[in-house]
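For this view, one protein chain was removed and the others were kept in their places.
Take a look at chain A:
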Amino acid sequence: MITAKNLNEEEFFYGHKACAGCGGSLAVRIALKVLGEKAVAVLPAGCMSAVGFNYPQLCFSNNAIISTFAGTASMMTGVLAGLRARGITDAQVVGFAGDGGTADIGIQALSGAIDRNDDVLYICYDNEAYMNTGIQKSSLTPFGARTTTTPAGNNIRGNIRPKKNVFEIIAAHDIPYAATATVGYLQDYINKVEKASKIRGTKFIHVIAPCPTGWGVKTDETVDVAKEIVDTGLWYLAEYENGEFTLNHKPESFSSVENYLKRQARFRHLTDDDIQAITAGRDSKWEHILKFWNVKK
C-alpha cells in the first residue's frame, strides 16, 4: 500500500505555473507519484494543461499530451490502442480533466470510452468552475456559488442550479470502478488511485480540488477546505464497484455548513435561507446514501 511515507519521491509534474495553493496541481502531482513513470497523461484544455505545457517549459517528466477540450477520453482511447499496437501493455493511460472538461464538453467522449470499457483511468479534478478561462460556471459549480457568469447581485444570486451528479452518472454506465475523493483526505485519494490502477477496464475518480483563486480562500487553506467539504457532508467519499455504491467515510456528526460557505468569497453573499436550502439538500442526499449504499465502518 502506498502512503504519504513511502510515496514516490520523484516529481512527475514539476515546475508548472499553477497558482499557489492550487488543488488541481496537487491532485495531478499525487496521482502521478502513485502511478509512476510509466503513466501516460492526457490533459484537455484547462488549468492543468495551461500551467504545464508552455513551450519550452514542459512540466511533465513522464509522457504527456494535451487533448482538445472535448477529447480527453477519446484521445486516451487512441493512446491506449496505439501503445497496445506497439506491444506496450504496462503503461497506465491516465486523464486529468477539470470539471468543465469532464461534466460538460467532454462527457460524450467519456461516456463513449466507458461504454467501450477502455482500460484507462480518468481523473476529474473538480475545482467547481471553468477556472482557466476566468471562473465561469460549469455544471459542477454548486448551488449558490458566485462565478463570473453567475454573478451575485440583486437580481441573480450566484449559480441557481445544483451540482450535476457526475459520479452517479458515470456509475450508471456500470463502469468497473468509480470513486469520489478530495485532496483534503489524501490517503483516501492515494488508495483510490492505486486501486484503480490495478483494475482492468475504465476507471473514474472524481476528486475535489479547491482553487484558491476561484473560491476566494487563502492559498494555505486548500487542503483544509478540501477536508471541510467532506466533514460538512457536502461531499462524500465513496466508491462504485460491482454494481454497488459504498460510502468510505461517515462523519460522526457534520461540521457547520455555514462556516464552510462563509470562509469562501464565492459564497459570501448567501442568505440564511440559501444556507438552509443547501443544508437541506445535503440532508436528503445523506438520507439516500444511508438507505441505499453500503456504509464502511
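Heads up, the rule we're going with is that a contact is a pair of C-beta atoms (placed from the backbone, for glycine too) under 8 Å apart; a residue touches a chain by one contact, two chains touch by 3 or more; residues count from 1.
Assume contacts and distances are computed from a predicted model.
Considering only "Cytochrome c", "OmpA family protein", "Pyruvate ferredoxin oxidoreductase alpha subunit" or "Sulfide dehydrogenase (Flavoprotein) subunit SudA", the record for the omitted chain gives "Pyruvate ferredoxin oxidoreductase alpha subunit", by its UniProt protein name. Looking at A:S25, A:S74, A:T102 or A:T150, the residue that reaches the missing chain in the full complex is A:S74. Residues 37-38, 40, 42, 49-50, 52-56, 58-68, 70-71, 73-86, 88, 91, 108-109, 111-112, 115-116 of chain A touch the missing chain (whole complex, contact as defined above).
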